[in-house]
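Entry: subunit A
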Amino acid sequence: MAQVVLENIDKIYPNGFHAVKNASFTIEDKEFCVLLGPSGCGKTTTLRMIAGLEEISKGTLKIDGKVVNDVEPKDRDIAFVFQNYALYPHMTVYDNMAFGLKLRKFPKEEIDQRVKNAAKILDIAHLLDRKPKQLSGGQRQRVAVGRAIVRDPKVFLFDEPLSNLDAKLRVQMRSELKKLHHRLDATIVYVTHDQVEAMTMADKIVIMKDGVIQQIGSPYDVYFKPKNKFVAGFIGTPPMNFLEAKVVKGDGGLWISAEDLKVKIPKEFEEKLESYIDKDIIFGIRPENIHDKSIYKGEHTNDVVKGKVDVAEPLGSETLLHVTLGGQYLVAKVDPTTTAREGTEVELILEMETMHVFDKETELAVI
Partner candidate 1 sequence: MSVQKNKSRMGFIIILPSLILIGIFVYYFIFWTIRTSFSNWNSFSSLLRGVYKYVGFRNYERIFMDPRFQTDLWNTLFFTLFFILGSVGLGLFLANLIDKGIKGSRFFQNLFLFPMAISFVVTGTVWSWIFAPGNFPNDPQGLNLLFKKLGLEKLQWMWYTSSESIGHFNLALIAVIIAAVWQMSGYIMAMYLAGLKAIPEEILEAARVDGANERYIFWKIKMPLLKPITLSAMIVLGHVSLKIFDLIYAMTGSGPNNVTDVPAIYMFELTFRSNKYAMGSAISVIMLLMVAVIIIPYLYSSLRRGVSS
Partner candidate 2 sequence: MKRFVFGLIAILLVVSSVFAASNDLEIFSWWTGGGEEEGLLALFAKFNQYYPNINIINAAVAGGAGTNAKAVLKTRMLGGNPPDSFQVHAGMELTDTYVIPGLMEPLTNYLKEWGVYDKFPKDVMKIVSYQGEVYSIPVNVHRGNVVFYNKKIFKKLGLTKEPTTWAEFFAAMKKAQEAGYIPLALGDKNKWTLTHLFENIMLSMFGPEDYKGLFDGKVSFNSPEMELSLVLLERLIPYFNRDHSALTWQDAGRLVFEGKALFNVMGDWEEGYFKTLGWKPGEDFGWFAVPGTSDAFMFISDTFGLPKNAPHRENALKWLKFIATKEAQDIFNPIKGSIPARIDADKSKYDVYLTWSMNDFATVAVVPSIIHGSAAPEGFVTSLNDTLNRFLVKKNISNALRDIMWAAEDQGYLTE
């Protein structure tokens, strides 16, 4: 198994499109790394450059300490699982999985053993004689994965492998892939636009936008310590609330202030916000950190806002309240026992310890 290192990698297509800009990060041995971002952000291009399916315009790519920029895909010892599986339609499942091994001149017995072993792991042993078109989507997915694991490569590359599956199957495959990762002890690079997949599976998440890496970190990091407004808004459902506000100095410290909004900033953040006093900032708070005052049991002070409920969406385990707050909107994920209804006024408590502040110009996180 191996480490993958990207150093200042650029991808510029012949038509001038700059798909990946100066990407640098390291995927450690046995790490499950997810490249996450909206479509067109350059994540798949990055993955394909690691595979050798796209030429690297600038920069250096190392696998296992060796520069592989000019190495053919077949010589990089990687396996690639495609979004639409890319099974060879004219071959049986067995032959699909054995194809790479045959090409590498493995002995017949070993091929047989590896294929059967992988088929057992993936629970497709009974499908080995079928052709791809006789399989369901989930089964094809497993074959595609099987084709990768029989090879026992240094690095597995997954390109949105679950996006063609229905929701239920996706959840199931998600956990299976995670289990497989532990079982194989493999280095995996996994591309997705689904932040839930990223959060649930990744050891490390690389978030990209417009070809630029926004943040690299653990799921914990990107959720709790987003580096900028984009990451903060991309991770989490529903997304973080952003309110335009000002930092003002007042009664016993610093306050976040906007129309219908005046909440106290916890002491530990004050130092970082000194320079923003009386300036416009973006105030961010996640819906799950907002509570209905009428049923909230914890202690709190100076953190209540009052707004009008536009829409109430009961989801069972919680209820989403869309609240108007002086011309701005706020979504709160509150306990389902709430009595707030559309058109009524509601008092909400903001957990200010979880607050975020972003510079209005640079959109970088201040807190």
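The candidates were selected such that all candidates are chains of the complex that A comes from, given by their letters.
One rule holds in what follows: a residue touches a chain if its C-beta (ideal position, glycine included) is under 8 Å from a C-beta of that chain, and two chains touch if they have at least 3 such contacts; residues count from 1.
Computed from a predicted model, the values in this text were never measured in an experiment.
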Selected partner (touches subunit A in the complex), from 1 or 2: 1
Residue ranges of subunit A in contact with candidate 1 within the complex: 51-53, 72-74, 78-80, 82-84, 86-90, 99-100, 103-104, 147, 151
